[in-house]
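After this line comes subunit A, so read on.
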Amino acid sequence: MSLDLILRVGTKLILPFILLFALYVQFHGDYGPGGGFQAGVITAGMVVLVGITFGLEAAHRIAPQGLMQFMVPLGVLIYAGTGVAGLILGRNYLDYSVLAHDPAHGHEYGIIFVEAGVLITVAGTMTAIFYAFVERGR
Partner candidate 1 sequence: MTLAVDVASWICILLGSFFIVVGALGLVRLPDVFTRMHGASIIDTAGVGFLVLGMALQAGASLVTFKLVFLLALFFFTGPVVTHALAQACLHENVRPILAEDRRGAREGRDEPERRQP
Partner candidate 2 sequence: MPAPATLLLLAIAIPLAGALGIALAGSRPNLREAVTLLTAALLFAAVLALLPAVGARPEANLYEVAPGLALAFKLEPLGMLFALVASGLWIVNSIYSIGYMRANKEPRQTGFYVCFAIALASTMGIALAKNLFTLFLFYEALTLSTYPLVTHKQNAEAVRAGRIYLGLLLGTSLVLFLPAIIGTYIIAGTLDFTPGGILGGKATPLVIGILLGLFAFGIGKAALMPLHFWLPAAMVAPTPVSALLHAVAVVKAGVFTILKVATMIFGADALASLGNSSWPTIVAGTTVLAASLVALRQDNLKRLLAYSTVSQLSYIVLGVAILAPISMVGAAMHIAAHALGKITLFFAAGSIYTAAHLTEVSELDGIGRRMPWTMGAFAVGALAMIGLPPTAGFLGKWFILTGAMQTANWLAVTVIILSTLLNAGYFLPIVFRAFFREPPSGGAAHQAGEAPWPIVLALTATATGTVLLFFAPGIPYELAQLMIGR
C-alpha cells in the first residue's frame, strides 16, 4: 500500500505527459531523432507503467490485449502498403512523392503513414510482450 502512495502520485502526474511526449516524438520524427519507433516504445512504456502501478486490469482498460495483437501486423501492413502505393502509382517502392500533387507534400504524407505504421507495430508488439510476460508470471 505504502509503495503505492508515492508511486501512485508520481505516476499519475507524469502519465499524460509521457503520452504527449510520445506523440510529440511521433510528429517530430523528421526533425529530431525519432518518429514511430521511440513513440511506440514510449507509448508502450506508458502502458507498462500503468500496468505495474495500477494493475493489469487498468492496463487492459486503456490497451485491450486483442487490439494489441492485432496492431502488430496492422502497422507493418500500413508501412509496406504505403510503399506499395508508390509502386502502384508508377514510382519506385517507398517513393511517396506521388501521394500528392506536390512531391514534397507527397513525401510528408508518406512519412506520416509510415511513422504511424511503425508506431502501431512497435507499441502493439511491446505491449503484447509485456502482457505475455505478465501472463507467464501468473
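Heads up, the rule we're going with is that contacts are C-beta pairs under 8 Å (C-beta built on N, C-alpha and C of every residue); 3 or more make two chains touch, one makes a residue touch a chain; residues count from 1.
A word on the picks: all candidates are chains of the complex that A comes from, given by their letters.
What you are looking at is a predicted structure, and each value in this text was computed from that prediction instead of being measured.
One candidate among 1 or 2 touches subunit A in this complex; it is 1, while the rest do not. Of all the residues in subunit A, the ones that touch candidate 1 in their complex are 2-3, 6-7, 10-11, 13-14.
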